[in-house]
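One protein chain is absent from this view; the other protein chains keep their places.
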Amino acid sequence: MKRIGIADTMFSRHDMAKIAEKAVFDSEEGIKVERYTVPGVKDLPVACKKLFEEHGCDIVLALGMPGPMPIDKVCAHEASQGLINVQLMTNRHILEVFVHLDESDDERELVRMAEDRVRKHTLNAIALLKGKEELGRFAGKGIRQGHADAGPLRI
Amino acid sequence: MKRIGIADTMFSRHDMAKIAEKAVFDSEEGIKVERYTVPGVKDLPVACKKLFEEHGCDIVLALGMPGPMPIDKVCAHEASQGLINVQLMTNRHILEVFVHLDESDDERELVRMAEDRVRKHTLNAIALLKGKEELGRFAGKGIRQGHADAGPLRI
Amino acid sequence: MKRIGIADTMFSRHDMAKIAEKAVFDSEEGIKVERYTVPGVKDLPVACKKLFEEHGCDIVLALGMPGPMPIDKVCAHEASQGLINVQLMTNRHILEVFVHLDESDDERELVRMAEDRVRKHTLNAIALLKGKEELGRFAGKGIRQGHADAGPLRI
Amino acid sequence: MKRIGIADTMFSRHDMAKIAEKAVFDSEEGIKVERYTVPGVKDLPVACKKLFEEHGCDIVLALGMPGPMPIDKVCAHEASQGLINVQLMTNRHILEVFVHLDESDDERELVRMAEDRVRKHTLNAIALLKGKEELGRFAGKGIRQGHADAGPLRI
Partner (left out) sequence: MKRIGIADTMFSRHDMAKIAEKAVFDSEEGIKVERYTVPGVKDLPVACKKLFEEHGCDIVLALGMPGPMPIDKVCAHEASQGLINVQLMTNRHILEVFVHLDESDDERELVRMAEDRVRKHTLNAIALLKGKEELGRFAGKGIRQGHADAGPLRI
């Protein structure tokens, strides 16, 4: 049985893990979920590493909602670097799913974006578990999460 | 007996370690404290690594008070990257508790923020020692340290 | 038989991998291609590492089309750092081939740049497989990919 | 006998190593000094690593004087990241002592700052050799090097 790790934060203003758990359940793939909650996005990298090395996960979703201030942007950047480093140390994927609190002024729109982005990336994670070419049919299609797809460039 | 490391700096303008030590004591969890004082925030990463590897700590609080100038922001960023790297090298959490000297013009307000942020993160550290789902009930609640909670997005 | 890895993204708005595959085929060097598709550029580093370590590649092309916003620039920077780290971990080259969506306002021009940049870097990858001095005759010539060559400085 | 490494640069516009050597001598602690001179600050990280691993140093002072231009700031940042990484690889402290050439317009003032900063950090290094709590009495006191102490926040 495959195992998806879900690392999320107290800082986030929406329960992003619940969306991911529902998407895993709805997939009917029989995948087990391991949850890990930390204070903020900078705590996610080691949580993800522990999900791989101490809790047997095959792939991890790193869920966070960085704030709107310059310092928050720096924190998100540091977290992202750490998440990439964990992947290189473990040879496993972490899909980073961050919704920045300044992506919209409308709180309902932020929730909508979070729902869409988490759900789509959960499906991406499930696909990546099946192999390196599973997402190949979407390659170069301008696919987006949280927004409508940009689509291919018009020639 | 669990062991919490507290790494702090001479540069800081408030004795942040004392707040953390009191919060550990008040928790009545019987946790031992190991203290390590260094000149500034860029010296914290190796101090934290030594707290794990040479002094047997299970988790570390990295306490600092970066200055208000652009060079201070760069130092804090470098320190943060190092702190994340230490976590990935040791598979243990470091909770970074930085109060930036430009977060308020009022020195009393800075002290209040430091008290609140250090105390709350000390409790987070104690919770993380108990397991990966211990903070799960706070997930997505818009929890803050040093400020009032932002709370969940309104739908 | 040599093996070239091609890692590409769903985010890209053009099928960059197809250009690379054609360039490998047209080279008539009898090189095998391994394809790996991921959601976005930040997922490329671990995909490249797996192409080396789990799929036997000798060199990898990392193809991506970062967006025009500041956050996209940060993502591309994080991806680039990861790609360099993978090379240092494996002692193998990854040629990063990124076309930034703000390099031109004209979608046809972006496609033209992608075609040129991917094709030329695929040829560079094939050359690097032959040895460290294979590209020596182009050294210091102001060679560009995606644009006309800048040429040597005029003395 | 303890051994302090002193890594310094040709780029620096003042002989910072001489200040450090005098402070070690004046301390009458019987500490041996190992000197390593490199062209600029980006060459310091590996010099420090070699001082630890090939020349038996217990702690290192990394002395530099970055220039005033944006490119110099980037170089200093890269050097600082490298210095932190060396510390994490060796579990030993490096005290970075940089005087930026734009910290003052007055060359005599720059020399005064260098003298003060190098001397104080040499004493910090000697203290750190004695143990993790040796600097504890200065914790949270707003201690500065190169400038007057900021002192504790007023409550």
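Chains here go by letter, A, B, C and D, matching the order in which they are written, and residues are numbered from 1 within each.
Definition applied: a residue touches a chain if its C-beta (ideal position, glycine included) is under 8 Å from a C-beta of that chain, and two chains touch if they have at least 3 such contacts.
What you see is a predicted model; the values in this text were computed from it and never measured.
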Subject >> Residue of C:M1, C:L88 or C:A148 in touch with the missing chain, whole complex considered >> reply: C:L88
Original post:
Touching the left-out chain: which of D:R3, D:K22 or D:H55?
Top reply: D:H55
Original post:
Which of D:E29, D:E107 or D:E133 touches the chain that is not shown?
Top reply: D:E107
**OP:** Would you write out the residues of subunit D that touch the absent chain, in ascending order?
**Re:** 8-18, 34-39, 42-43, 45-47, 49-51, 53-55, 71, 74-75, 78-79, 81-82, 85-86, 89, 107-108, 110-111
Subject >> Residues of subunit C (touch criterion as defined above) contacting the omitted chain >> reply: 73, 77, 80-81, 83-85, 87-88, 91-93, 95-96, 100, 121, 124, 128, 132-136, 138-145, 150-155
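One rule holds in what follows: only the chains that are shown with their structure count from here on.
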Original post:
Just how many steps, at minimum, does a route from subunit A to subunit D need if it may pass only between touching chains?
Top reply: 2
Original post:
Is it true that over half of the residue numbers where subunit B touches subunit D are used by both copies, so same, or is it different?
Top reply: different
Subject >> Distance between the centres, which are taken as Cα means, of subunit C and subunit B, whole angstrom >> reply: 41
Subject >> Computed distance of Cα centres, subunit D from subunit B, in Å >> reply: 25
Original post:
Can you list the residues of subunit C that touch 2 or more other chains?
Top reply: none
Original post:
Should the pattern of chain-chain touching be classed as line, ring, star, complete or other?
Top reply: line
